[in-house]
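Missing here is one protein chain; the remaining ones are kept as they sit in the complex.
This part shows chain A:
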Amino acid sequence: MAITATETETTAPGAFGPAAALSCRECGERYDLAPRFACEFCFGPLEVAYEFGSVTREAIQSGPNNIWRYAGLLPVPGNVAELPNMNPGLTPLVRADRLAAELGMRSLHVKDDSANPTHSFKDRVVAMAVEAARTFGFRTLSCSSTGNLAGAVGAASARAGFRSCVFIPAGLEEGKIVMAAVYGGQVVAIDGSYDDVNRFCSELIGDPAGEDWGFVNVNLRPYYAEGSKTLAYEIAEQLGWKLPEQIIVPIASGSQLTKIDKGFRELVELSLVEDRPYKVFGAQATGCSPVAAAYEEGHDVIQPVKPDTIAKSLAIGNPADGPYVLDVCRRTGGAVARVDDAAVVDSISLLARTEGVFAETAGGVTTGVLRKLLDEGSLDPAAETVVLNTGDGLKTLNAVEAGVTATIKPSLDVFKEAGLF
């Protein structure tokens, strides 16, 4: 059995920094730091548990200008910044005064993760997976992906010297396919939905053919998922070591949302920020909104759906972290809401027109939900709010219809006649 063979290898002390163990989110059972992702007893998801040393604001601020300034809070070795990786993070927290004015809000920021090396937040999570793969001795990096993750894995593999082979549903946006393929790894399109791709990858892991393969979002998932905590750390640091009062996060598997919450709680625990109530809001596209549906109906279980939306990066019909998203949004007093594809397109334009931020469809979903929650009165327009843009609009060009204002001859007269000044 491939996985077990790797599990028995002992990992060098310190290879995972402050990470102490994997623990089951459901039953609390603890495991050694190994490439495993589901609890032996209850199948529950495993997540990284820590024994943090001293972490100060000063130490963080004197660190590198990327996620490695938070290395003391992540499952990575102390010398991680010297290893070959993509160095993502510290993306702009854009003060969105013009968007705020248009929406009637007092304080709004856009965390713009399209500024990462492969133009989505996935570089954060993949950076964690790369370190785990290095430690476990995997040679091939792989993933199931709706596109952005595939690009991030391709690039990070190229830089860190892994072979890569990624799996995507057929029919993805061209920009994402090119970004996945250009780094020289294999890109395999599966005739089916993301959920089909995910099932395929889960089976490959248990098969000799998948031996020595590190799937960033399957057998490396506990480590990978921790990368999303860096969004929480950066937002708090960029707000002047303060938690925002409201945050709106897109949901596909729901992993990012739950880890942002984990990141905020750690900052409070470590006294890096003052405790302050914050509300987490989840955003889905109507054509794939199983978590929003469960939220609206007051359910704890997620009924899987078959996705049909232009927001392909969020098109997971059976989200692994769905129940935990419900927990976080309910506990913090937030909500989970959905908007249709027309609102997604509208909101991409709104964000671009007001703030100069060109979001991919996922950012349209998040901005759309921001607007909808304000209209409904479930978001406080006076509270300090952060909305995430997790990916770049250049990856989903087909979603928007924007073009030249006019085509004219190079003539001043024609320009003036056309009334363009």
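Please note the rule applied: a contact is a pair of C-beta atoms (placed from the backbone, for glycine too) under 8 Å apart; a residue touches a chain by one contact, two chains touch by 3 or more; residues count from 1.
Here, contacts and distances are computed from a predicted model.
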UniProt protein name for the omitted subunit, picking from "Sulfur carrier protein CysO", "Glutamyl-tRNA(Gln) amidotransferase subunit A", "Multiple sugar transport system substrate-binding protein" or "Protein-export membrane protein SecF"?
-> "Sulfur carrier protein CysO"
Contact partner of the left-out chain, one of A:224, A:264 or A:295 = A:224
Touch assignment to the omitted chain, from A:306, A:331, A:353 or A:416, lands on A:306
Answer key for A:117, A:319, A:334 or A:368 versus the chain not shown reads A:319
Among A:116, A:144 or A:289, which one is in touch with the chain left out?
-> A:144
From the listed residues A:252, A:267, A:285 or A:350, report the one that touches the chain absent from this view.
-> A:252
Residue ranges of chain A at the interface with the undisplayed chain = 1, 3-4, 26, 37-40, 42-46, 125, 144-149, 192, 194-196, 198-199, 201-203, 205-207, 215, 217-218, 221, 224-225, 252-253, 255-256, 301, 303-304, 306, 313-314, 316, 318-321, 323
